[in-house]
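All protein chains of the complex are present and in place, except for one that has been dropped.
Moving on to chain A:
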Amino acid sequence: MLETVSLSDLTSILPQEQIMVEEENDHPLGNGGYITVFPETEEEIQVILKYAGDHDKKITIQGRGTKRGYGGQNEKADILLSLSKYKGIVEHTVGNMTITVKAGTPFHELQTYLAEHQQRVSLDPAWPEQATIGGIIGSNESGPKRLGYGSSRDVVIGLRMVYPDGSIIRSGGKVVKNVAGYDMNKLFIGSMGTLAVMSEVVLKLRPLAKYESLVLLSFPEGNLEAVRLFATTLLESMMEPVTLELLTPALSERLTGQRVYTMAISFEDVKSAVHYQEEFVKSISPAQVQMDILPQEKAKAFWDQFYILRPNGALPSTDTETVATVKIGVTNLDVVHVLKESELLQDSHNLVIQGHGGLGHGLCQVTLKGASDNILSAITHLRQVVEQLNGYLIVTHLPYVLRQQVSVWGKPPSYFYLLEGIKTKVDPKRILNDKRYVGGI
């Protein structure tokens, strides 16, 4: 093994038990490090970054690794900086409905704590027990409830970042409305750790829903025109669905046992308002459609299942076949078209494909399983379809070796030089997550 970092250097700045030399074989998802460090304080993050800067070392940042297969053209950096031991709540004033939390805090831990106060963070990421709040924000991950509550850019009100030179830069603040200076929060959300290490996050909270239910509408196979018509009618109404997620037949089968296109429509409000909206959905549903209403705990149980279906970079893969996930963004209702195309790829490419997408926000997640070559070819095909719709496709989970063979982010935008300029200003030595992001930033 090539020893790129001197262990004695690191032991002089960190306690021995917070340093681990990677002994296992190379990780199939890449994005590793020869040495893993587990800072427990912000000062420790600062000294690690300073060390890297002084010695021209590269760092990969990781929370708990659920997104290890997301981007990145390096198998290993010099140092893998894990924030898994940098967790906990820093400040929570219940009446202000804001919370400050360390970046390595697992999402579920945070939600469980907040639930005691009848509050929550209104995001719904995959793998909530492992995914850290820092990773969710850094990768700008959102789930079906984005329709009702928005994404990270709508809930993050402040960040405390450790810049590559070790300095602490705060953006935003602790208040819900703030236009002092540039809205630098936005720069770090979704930046894939390529600018700075997230230390603390300040989030705007919402009250827990007083009541919720999930309406599942299963559509006879293939009748996507009926899906579209139903969705536009619901969107035209004054109802306030929190999700309007279309599931492909294969995904629906795993969750409901029925291999048909299914719409998952969540309502969260006071009980009377939820029931009123369920009735409305019933009144506009086409005759041949089957409708199931899952109240409260059953709705939660459905979503709990839903959130752990996607590949998880932190779990050892048990599949002999290759698994990939792509995120697709299109104009809202084009989701129907994208999911239909994905469904067709199953036969043409001999793959198992499960997908879902939000008709009110335009984002799809599609998971493909099968032979590597077929997956790469399906991704290329899907990207062509999506780009014709003026959308984009990002590969959010794929083994490292295959990431060399496909463009993870697609074509960089025409103004790429601005993105590169920002990277160069903030991280001139390209210490952090080098080549992890669009255009090799």
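Heads up, the rule we're going with is that a residue touches a chain if its C-beta (ideal position, glycine included) is under 8 Å from a C-beta of that chain, and two chains touch if they have at least 3 such contacts; residues count from 1.
Here is the rule we use: contacts and distances are computed from a predicted model.
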"Glycolate oxidase subunit GlcD", "Histidine kinase", "Branched-chain amino acid ABC transporter permease" or "Methionyl-tRNA formyltransferase" - which is the UniProt name of the missing chain: "Glycolate oxidase subunit GlcD"
Which residue of A:Val47, A:Leu187 or A:Ala250 touches the chain not shown here: A:Leu187
Contact partner of the left-out chain, one of A:Arg259, A:His275, A:Lys340 or A:Lys429: A:His275
Residue of A:Ile89, A:Leu235 or A:Val406 in touch with the missing chain, whole complex considered: A:Leu235
For chain A, the residues touching the chain missing from this view: 93-98, 118, 140, 142, 150-151, 153-154, 163, 167-171, 173-187, 189-191, 195, 206-208, 210, 232, 235-240, 269-270, 272-273, 275-277, 327, 329-333, 360-363, 390-392, 394, 409-410, 412-416, 418-419, 421-422, 425-426, 437-439
